[in-house]
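Missing here: one protein chain of the complex. Every other protein chain is in place.
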Amino acid sequence: MTAPLFDLRDVGYHYGSQAALRDLSITVHAGERIVLLGANGSGKSTLLRVLDALYYPDAGSVRFCGRELTEELLLDDEFCFDFRRRVGLVFQNPDVQLFNPTVYEEIAFGPLQLRWPKEKIEESVARAMEFMQVEPLRSRPPYGLSGGEKKRVAIASVLVMDPEVLLLDEPTSALDPRSQSRIIDLIAAWKNSERTVITATHQLDIVEEIADRAHVLHEGRIVAGGAPREVLADLELLDRCNLVHRHRHSHDGVEHSHPHQHTHGSHEHKH
Amino acid sequence: MHIPDGYLSPATCAVMYAGAAPFWYVALRQLRRRLSTRLVPLISVFSAFSFVVMMFNLPLPGGTTGHAVGVGLATTVLGPWASILAISVALAIQAVFFGDGGITALGANCFNMAIVGSLVAWGVLRLASAGAAPESRRRVFAAALAGYVAINASALCAAVEFGVQPALFHDAAGVPLYAPYRLGIAIPAMMLGHLTIAGLAEAVISGGVVAFLQRGRSSILPGNIPALAAASSSSRVQPRLAAVLSLLLFCTPLGVLAVGSAWGEWSAREFGDPAARQRIAQSSGNQAPPDVLPKGMQHLASVWSAPFPDYAPRFIRSQKLGYMLSGMFGAGIILGGSLLAQSLLRIGRRQERPR
Partner (left out) sequence: MSHPGFVEHSIDGLSRALEHALFSEEMARRRGLLQAVDARAKLAGLLVLIIAAAIAHRLPVLGVLWMIGALLAVLSSIRPRDLALRLWLPVFAFAAIITLPAVFITPGRELFVVPWLHLAATDSGVRTALLLLARAEVTATFAVLLVLCTPWTRLLRALRWFRVPREAVVILGMTYRYIFLVLETAREMFLSRRSRMAGRMAGADGRRLAAASAGVLLQHTMELSHDVHLAMLARGFRGDVFLLDEPSMRISDGLFAAVLLAGAVTTWWMGR
């Protein structure tokens, strides 16, 4: 069994007086594709930021390749540059991530900060733009772009550094169906590649395509984990964690209510 | 209150840029050290916010509406130095991109609104809210008062800059070349609008937003951004010093216009003019001034105009301008130097402490 890439033990994190993560333990191995399932407020975004060494835990430890991620460690130039290149985070709100005046400069930002030589920057940016099909947008400012375009530029700006680990925060949120499926196809294509992908989402219908393992978060804790099919079959659990809605109907004077999720086929309820 | 291009003489514009530069420089250095990675996104986004707030049409008592600059709010939330930068950036973008306010006059506008405004607001804020609890009504009042006083201080500076133009810059016939209203007109004209409308708008925005944030127990209230709190509390001494010096800075033009000269500050020309000689004698206990101009004075009198070739415009060679410029530069250098010294001392002290 190879050493885990990420090893979190009993991690806790607070926003002021509110706890966002409690006693959270999880391990991630290289090459895995994982989904963090949780409703809004369950702590998924916070967990991703802890994984990316943007937040440091109040309790417990976070280890990356055996080294504990602390504020001090990230002050070390060598480690910081290495870590920032190897681990990339795509934020949920692309506007937060598109802070440069043009698309080209945005994608070039990462390599510039990592002090890559000029030719390497130009080459990687060109490649990233082509891969995400945003070349025609290169001189455009971010505010004029559509939701799907912004998302593709945001992903390009992270992929340009060729990270080993990709952290995705709700990658399909606020996107039209076509853009959504493009993103999903992208993540699915990384199956069996060397890239480790950790996706946070509340969309149940994409989980099986994008992950080999699913963890369910509820109120800052991991309450379940396993193969996607198993996790998705546990409707009671999903209901408790606010990931499915309840269907209410009545017949013969009796009212029924049960958790329910939509699948692609037709559905009928047995009772 | 945004001064457009063409109303202040180029010399005034240059002086105002020179006056603003030390503050910008010190603010940038201070903040860069304390906020390091946080500085760029904080100032940028807050600047964007103040830019937008400057467009709010605020309803005021009496049925009028007005616009606020937001300097009271910026100082309350960010502290004086960050506020200087944030408001300056917003003003720069307004001037360059939206044509609101001139480009040559940008130095003056930043000096008046961003620099004097922030420092005065900070001084008033500290005085008025001393000892008050973060959630108290007094903080709301303090913020409103800070905004009101700050914007009026800015307006006064602008009025003085306008008002000295006719006296200092006119053609041979005495017709003003730039802003044509002398101090006696400029000051009341500008202050009237600001004491009533603009000042109220500023008070409404500063006090209103602080009250709103208090109701929601917001974490933005001052002191809650740790690095900023550190930055502003350690600058406790400097803003007062800076405020005093700023006051002196814009008083120097007034000194130029004082009727007669202060004792001892006589120009070489006055020694030759009989009426002036009379005045000098009277103010010196009826002792007649020397007939021959002391050689040192003769030499010094030409120091200012000598470097400028004969065909330079007359106003540059005027001694009055030299007086004004040296006063402003002097104060600026003293201020910049003392702040620099303080920062250096602090670095030295910090390096001594064990890490």
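By written order: A and B. Residues from 1 in each chain.
Everything below uses one rule, namely that a residue touches a chain if its C-beta (ideal position, glycine included) is under 8 Å from a C-beta of that chain, and two chains touch if they have at least 3 such contacts.
Quick caveat: nothing in here was measured; it's all calculated off a predicted structure.
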Of B:A18, B:A92 or B:L195, which sits in contact with the chain we cannot see?
B:A92
Hey, which of A:G38, A:P142 or A:P171 is the one touching the hidden chain?
A:P142
Considering the whole complex, not just the chains shown, which residues of chain A touch the missing one?
49, 52, 54, 77, 80-81, 84-85, 88-89, 91, 93, 95-102, 105, 108-110, 112-115, 118, 139, 141-144, 157-158, 161
Chain not shown, touching residues in chain B
4-7, 9-10, 13, 28, 32, 36-49, 51-53, 55-61, 63, 65, 73, 77, 85, 89-90, 92-93, 95-99, 102-104, 171, 173-181, 185, 204-205, 207-209, 211-213, 216, 218, 220, 311, 313
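By our rule, only the chains that are shown with their structure count from here on.
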Which whole number of Å gives the spacing of the CA centres of chain A and chain B?
49
